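Omission of a single protein chain aside, the complex is shown with its protein chains in their original locations.
Moving on, here comes subunit A:
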Amino acid sequence: MTPAYVVRRIGFYVLICAITLFFAVPMLWIASAPFDASPGLGVGWPDWTLENFRKTLSHPYAMHSMINSLLICVTTAVAVTAFAALASYALSRVRIPGRDALLYGLLLLSSVVTGTAAMVPIFVMMFQLGLIDSRFGVALVMTGGLLPAAIFILKDFVDAVPKSYEESARVFGASTLQILRDVVLPVARPGLATILVWAFVNSWGNFLVPFLLIRSIDKQPGAVLLQTFTDEGGSANLSVIPVFSLLFSIPVVVLYLLVNSRYGFRFHGGIKS
């Protein structure tokens, strides 16, 4: 226990505390303001009340926007998972001509064509298709954007499924569709669940696409509506914003914890785009 060692240990803990504070302090607001009788932008021990929750629940658009978010994100997540599952199985098992070039192209697409780089043509395209102000249109755009990465992650899962399962099922005379439904699908379930949650979480937090494409307030998902909460005076409505932020974050955190505890957090490069 030399003095230098002690100093280093102290320095080490000070560093860890500083980093922890850096990450924790900005989050304190969402933990205190929703329960405070006079919510502001400051952080302090709240003057406990649930009045803000009552106000938020009775806000004309707040809960409605959660349903919009749910509609958009469930559609997106289901479409992404279903189409990526089909595509990744085909790419994993069948030697389609040009497969490697296709995979390489998908990989490039997933990072090159970002929402910001494509927002103008997507806006113009949806405008000309008459899909502005359509929740289905938003889900379509999000599905297209998430699919390349989803196919990649899922293909990895499918590659890891031993082919011997399918072989023995075949030996016993199962048809192709039976094999897919009764052998491959159950084995690939962790992968499918991961993609479902990943697509849901990504579209839940997506601000840009619905911000560009949705006009009317009653069709806006929570991510966009949160930006527009104002009170009678036109300034930010601070009794609704903190509560709504909290409620809007819960699904994401819960889903993350669920996947983490059931399947373990597998690290996927570029899983969050």
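Keep in mind that, in the parts below, contacts are C-beta pairs under 8 Å (C-beta built on N, C-alpha and C of every residue); 3 or more make two chains touch, one makes a residue touch a chain; residues count from 1.
One rule holds for everything that comes next: contacts and distances are computed from a predicted model.
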item	value
Name of the absent chain as recorded in UniProt (options "Phosphoribosylformylglycinamidine synthase subunit PurS", "Cobalamin B12-binding domain-containing protein", "Sugar ABC transporter permease" or "Methylmalonyl-CoA mutase")	"Sugar ABC transporter permease"
Residue of A:Ala37, A:Val124 or A:Ile217 touching the missing chain in the full complex	A:Val124
Footprint left on subunit A by the chain that the document does not show	12, 15-16, 19-20, 22-30, 33, 40-43, 79, 83-84, 86-87, 89-91, 93-97, 100, 103-104, 106-109, 111-125, 140-141, 143-145, 147-148, 151-153, 155-156, 159, 163, 166-167, 169-170, 176, 179-180, 183-184, 201, 204-205, 207-208, 212, 222-224, 226-227, 241-242, 245, 248-249, 252-253, 256, 267-273
